[in-house]
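What follows is a single structure, written as structure tokens, with notes after it.
Only one protein chain is missing; all other protein chains are in place.
So, subunit A:
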Amino acid sequence: MDAGGRAEIEVRGLRKAFGDHEVLRGIDLEVARGEVVCVIGPSGSGKSTLLRCVNLLEEPTAGRVFVGGTEVTDPDVDIDAVRRRIGMVFQQFNLFPHVTVEENLTLPQRRVLGRDGEAAARVARENLERVGLLEKAAAYPAKLSGGQQQRVAIARALAMDPEVMLFDEPTSALDPELVGDVLAVMRGLAGDGMTMMVVTHEMSFAREVADRVVFMDGGRIVEEGPAEQVVGAPRQARTRDFLTRVLDPAAAAPPGPESAADRADRAP
């Protein structure tokens, strides 16, 4: 199959089951170079699993995934080499707590890319500058706010010069007043032409930044299209239903107590 020139990320017939629980039931998706795709959908719909299949943190049950023309799902592929080209940002930041902020950025460059200390430090500082946190270079992650930690996590991924960035609810674990700084960094990244796949509940971000929005439910893509269409004028009842609940949780009538519990679950 020629996956080369066309799409930066290409997902074909992707299925993933945990035991007999089928979480992804046939996903087809393409993300073009420089495109920003936001993935939205209710909790448990398989958004994280989809993202994690793209860099093979989860092994798909069936289907194929290509990134930059390389088949990620090929059993003979050098997965570590492929992952170097894919940056990933997690909901819980996952900074390395035992080293400083700067070392969080230099350690992977040195150990994985084999950059020498000086070059790694220079790249680290450039990227900390980019997320506005150069002055925290010597601090330990625990001393930073959640928003600052997430920006460091983005800088850490960028320091590896990825071609693609994956974001899994990067602002969901943050206090509301810290969300803006992280989204601003991501907006800048999109503006610089980075290919991005973003799982998010921030509909205003999706509307403003995404070239395309994908709505998932029950392990399938229910609706996809330009942001103004999917978020602004959804065609599917399930999409409308979901959006009402996300945009105005208080107004959504049923299932009241359950969705409140859902939200509590998601809180870190």
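Odds and ends about this structure:
The definition used in the following text is that a residue touches a chain if its C-beta (ideal position, glycine included) is under 8 Å from a C-beta of that chain, and two chains touch if they have at least 3 such contacts; residues count from 1.
In this text, contacts and distances are computed from a predicted model.
Entry comment: the absent subunit's protein name, as recorded by UniProt, is "ABC transmembrane type-1 domain-containing protein", drawn from "Cell division protein FtsX", "ABC transmembrane type-1 domain-containing protein", "Carbon-monoxide dehydrogenase large subunit" or "Sarcosine oxidase subunit beta".
Within the full complex, the residue among A:G13, A:G69, A:P97 or A:G232 touching the omitted chain is A:P97.
When the whole complex is considered, the residue among A:A157, A:V182 or A:V213 that touches the unshown chain is A:A157. From the set A:R64, A:R84 or A:R125, the residue in touch with the chain omitted from the display is A:R84, counting the whole complex. From the options A:A62, A:V112 or A:L247, the residue with contact to the chain not on display is A:V112. In the full complex, subunit A touches the hidden chain at residues 55, 57, 80-81, 83-84, 86-88, 90, 92, 94-98, 107-108, 111-113, 153, 156-157, 160.
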